[in-house]
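With one protein chain held back, the other chains of the complex are shown just where they sit.
Chain lettering (A, B, C, D and E) follows the sequence in which the chains are written, and residue indices restart at 1 in each chain.
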Amino acid sequence: MNRGDGRKADQLRKIKITPDYIKYAEGSCLIELGNTRIICTASVEESVPNFLKNTGTGWVTAEYGLLPRSCKSRIPRGKNSGRTHEIQRLLGRSLRVVTDLKKIGERTIWLDCDVIQADGGTRTTSITGSFIALSFALHRLKQQKIIDKIPVKDFVAATSVGISGKELLLDLTYEEDYKTDVDMNIVMTGSGEFIEIQGTAEKKTFNKEQMDGLIVLARKGIEELVEIQRSYLKDIL
Amino acid sequence: MNRGDGRKADQLRKIKITPDYIKYAEGSCLIELGNTRIICTASVEESVPNFLKNTGTGWVTAEYGLLPRSCKSRIPRGKNSGRTHEIQRLLGRSLRVVTDLKKIGERTIWLDCDVIQADGGTRTTSITGSFIALSFALHRLKQQKIIDKIPVKDFVAATSVGISGKELLLDLTYEEDYKTDVDMNIVMTGSGEFIEIQGTAEKKTFNKEQMDGLIVLARKGIEELVEIQRSYLKDIL
Amino acid sequence: MNRGDGRKADQLRKIKITPDYIKYAEGSCLIELGNTRIICTASVEESVPNFLKNTGTGWVTAEYGLLPRSCKSRIPRGKNSGRTHEIQRLLGRSLRVVTDLKKIGERTIWLDCDVIQADGGTRTTSITGSFIALSFALHRLKQQKIIDKIPVKDFVAATSVGISGKELLLDLTYEEDYKTDVDMNIVMTGSGEFIEIQGTAEKKTFNKEQMDGLIVLARKGIEELVEIQRSYLKDIL
Amino acid sequence: MNRGDGRKADQLRKIKITPDYIKYAEGSCLIELGNTRIICTASVEESVPNFLKNTGTGWVTAEYGLLPRSCKSRIPRGKNSGRTHEIQRLLGRSLRVVTDLKKIGERTIWLDCDVIQADGGTRTTSITGSFIALSFALHRLKQQKIIDKIPVKDFVAATSVGISGKELLLDLTYEEDYKTDVDMNIVMTGSGEFIEIQGTAEKKTFNKEQMDGLIVLARKGIEELVEIQRSYLKDIL
Amino acid sequence: MNRGDGRKADQLRKIKITPDYIKYAEGSCLIELGNTRIICTASVEESVPNFLKNTGTGWVTAEYGLLPRSCKSRIPRGKNSGRTHEIQRLLGRSLRVVTDLKKIGERTIWLDCDVIQADGGTRTTSITGSFIALSFALHRLKQQKIIDKIPVKDFVAATSVGISGKELLLDLTYEEDYKTDVDMNIVMTGSGEFIEIQGTAEKKTFNKEQMDGLIVLARKGIEELVEIQRSYLKDIL
Partner (left out) sequence: MNRGDGRKADQLRKIKITPDYIKYAEGSCLIELGNTRIICTASVEESVPNFLKNTGTGWVTAEYGLLPRSCKSRIPRGKNSGRTHEIQRLLGRSLRVVTDLKKIGERTIWLDCDVIQADGGTRTTSITGSFIALSFALHRLKQQKIIDKIPVKDFVAATSVGISGKELLLDLTYEEDYKTDVDMNIVMTGSGEFIEIQGTAEKKTFNKEQMDGLIVLARKGIEELVEIQRSYLKDIL
């Protein structure tokens, strides 16, 4: 497939991160991956869901939204689709795996990922950006002496891969995602372990060999993303 | 792990299918997998979603519900969680991949999977049972000369697998699911291709070798499930 | 009227009860009356509505649902109609009249009646089945020494009767219900007293003589239903 | 029981009707029964529910509401309870029985019963008042030559009766309703036939003899109510 | 403009107030301004919103509703429009400015303004009537020795003015409001200070001179309304 933006099959789009993008949030960034642009904020709330009350343990949860005109057609406000719920659950799970919840005390970190402009990869880019926002927020808690170290066990980043005909592609744009037969979202740690793998045959089924190829490709992309995260967080993690 | 029900690590629970369980539905079955019991119905509606109008193409979609007392604690009615949406999307996608939507004409097949009793594996068992209900409903359309052959391209069945400590387990009960570090739901066709793979590190991350082991295990279970489906559908598919 | 199923005008449909149908519920049964099939569960919750807090008194309440394909046409999920509310109120009232609420302590018994297949008489059959589920749940509380006797004052069962032209009919199927001019739901105790009478002129008004005839017929049916309940509950009530 | 307002057991409260209370409605009245005050309006809409389209037949339906401060305690706005749904269904059914729906053409008459002040008997008084509003609206359609006669087959009015200890009472106030063991709402035609009977054992069950006594009492009250309706409608019906 | 009801440009419609219209409310009136008729009630609730808990300060808030047939066309029930929210916020703010919230203690006064018949000016008339209901409710608190004086700092009343072509009009009916180019709602105190001014160019923009003219007109109307309020409240304020 001739990628519209001239990339090679195994190449990520250009990534740009603006840390501390929102002045009120405890942690935040604007993350841009090609035309995809997402505001990620981390907010600290001094309470936990009921099932954690009086356990000394904290919680990390995420919400995801699309601005009405982040997409080609305007999306009416307040139509919270099943897709949104699914993404929110994925975000929350992925960030919790790398956080030592017992060490953040009885508080909740809310991650809000709001898509300003969507061109594919919004859920994976939300994970990559949220990790930065989360780290900043935890750093602030440490600066305020509320916690004594940043309770993050590993980096986490995510990317999408897909199969188009016989070709395996890294980091799909909206148009590529629409055309591929199979797409897969992979969330990995900085040390190369899996947190989540979600592969879906949208048009054609896939076999084990293809799956293995996709995983190699995703791992390459995630390693690059973690390097970029590392450059923004080198002073605090 | 000593499985509570005496099964080996690579053994499915006992499965029982009662075809035509609901007299009004175009296709239906009661599927029981150990203590998990689900009513699957397929309903034919003579209309399609807007995006398919005047295309000659049909649609297959699914809904999933839990009776209030299908679980250990009563679930208040009408609390449609994000989990429900996620499952419904998975069910719909999985069944659509094996259906030739162009051949069913401008109609929608609604698959309703209602869990009467839940003991793990409700989403995967819903897929396995829905395929039977769907086949019956399409068979009825064929008998009524509305379509001339059953437009199903392959079988589809699903199972869950998981990692508990170092052990890989097939077909998790609710209790096992709760205890495992990693769980994975896999949907495959009768010819052994993947439709969907969803692996989640609930407590600990996992590596490629573990993932490969889980896939081998899942494939074994799905092959057995497809054999059982085949025995109920041998006269029509 | 020639009843489709060959019954006499004063004859109930065949009734079948499967006790303890749901393993998680404190009390449950599957009740089948002809083609009508309902799962009734009783769940014990250790709290009461606000107006009963700190009174030492308990509560019995009921919810009712129809599976999407329990009826001839599929009912979209989550459309909780006014009819549902009305039925739930009737179920709750009927069961509360025979329960000594002060003796169950500050807890709520939730009765869930979920219709798997609907062929008329779902609200009355829900009452008849709920009484069994409730008795089982209270029996369990007694076995757990939480209460010292089962605080049920009398049996309760219900049936529908109707007028079709000049004929009075017992236990209407869906089709009969649709055709009758008047239908009446009657809830009575084991000792033959009324708990509820709801008579409705759907097409034609009715007079006192007709009403008296319907009551005689309903009483006959309810006596038979109570005998059946008694056979399942003889060891505990 | 010593009735708080000095009435005899078989006596209605004072009734007052203000016809044409709302200038925009096609038909309306303010009906006052003791302290109970209800605005009843009938609105003509030139469309019918889907199931009646292209049948030439019309529809009559009703909605019921309570102003927030119509009751002793303020009711938060927008809490549409199950009770409301039940009342609306009763009102609609009762008025439809006396209306020849085929003769009103493909239009819907909406009856809105809004309780300004509630002191018992709001659902029965809504029926009595709605009949007047409906008749006025149909009269206007006749004046506009849209229909050629008023398609009302009989009068309809309603009252409540109850059992307090051993005493049978007509037309219960809120306080009386609260104290009675059994209450019954009865809807009858001008010619003394039943449209609806709803008897409920709130605290104690009741027997056939008591039921018969209640019916005699209700009939007496309804006959008086119909006389009052007749005086307002004598020029048009 | 020839006003349909023969009024001069600077003349209010006829106003009529029925105090204590609802027997259950702590304070209430029916206010009629021409064909506009509104029931205003004030209810005392012994709690405050969260942000006022443990401050010793009370709250005054308002809700506004339209009966379905208060308008020319029937408004479906439960459609709470943005307009409603806007009016409720205006009512609450206006009444709070003249109330010494610290002196009413930790309780909330709910003002409910329910429009029985709407012919323009419903939001301004709701303010004028609410002030009376509020004063009665506070008077009752004083009589019950819960507060020792009525903590009202000034009267408050409101009216609408508008520009039609070159003419400035006081107190617009629905039809006039619809035809004007600019309309303005003004809320003032008894001493002639502004509480709120909301001027809107519906069709044509307006200049400073026109605005000044509207304010003169509104002030005249509000002075008359305050005089009427004063006559009803002279014994208590």
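Assume a contact is a pair of C-beta atoms (placed from the backbone, for glycine too) under 8 Å apart; a residue touches a chain by one contact, two chains touch by 3 or more.
The structure presented is a predicted model; accordingly, all values stated were derived computationally and were not measured.
**Student:** Taking the whole complex into account, name the chains on display that the unshown chain touches.
**Tutor:** Hidden chain, whole complex, touched shown chains: A, E.
**Student:** So which of A:L52, A:L67, A:I146 or A:I228 would be touching the chain we can't see?
**Tutor:** Once the missing chain is taken into account, the touching residue is A:L67.
**Student:** Using the document's definition of touch, tell me which of E:E86, E:E167 or E:E227 contacts the absent chain.
**Tutor:** E:E86
**Student:** Among the options E:T18, E:S47, E:Q143 or E:T200, which residue touches the chain absent from this view?
**Tutor:** E:T200
**Student:** So one chain is hidden, and I want to know which residue out of A:P49, A:G78 or A:G165 touches that hidden chain in the complete assembly.
**Tutor:** Residue touching the absent chain, from the options given: A:G78.
**Student:** Pick out which of A:Q11, A:T57 or A:Q117 touches the chain that's been left out of the picture.
**Tutor:** A:Q117
**Student:** For chain E, which residues touch the unseen chain?
**Tutor:** 81-83, 85-86, 88-89, 93, 97, 154, 189, 192-203, 205-208, 211, 215
**Student:** Extract the touching residues of chain A with respect to the undisplayed chain.
**Tutor:** Residues touching the hidden chain, for chain A, are 22-25, 28, 35, 39, 41, 43, 45, 63, 65, 67-72, 74, 77-78, 80, 110, 112, 114, 116-117.
Basically, only the chains that are shown with their structure count from here on.
**Student:** Would you mind pulling out the distance in Å between where the CA atoms of chain C average out and where those of chain D do?
**Tutor:** Inter-chain centre distance comes to 28 Å.
**Student:** Using mean C-alpha positions as chain centres, tell me how far chain C is from chain E in Å, no decimals.
**Tutor:** 51
**Student:** Check each residue of chain C and list the ones that touch at least two other chains.
**Tutor:** Nothing qualifies.
**Student:** Once you've mapped the touching chain pairs, tell me: line, ring, star, complete or other?
**Tutor:** It is a line, because the chains touch in a row without closing up.
**Student:** According to the definition of touch, which chains form touching pairs?
**Tutor:** Pairs flagged as touching, ordered by label: A-B, B-C, C-D, D-E.
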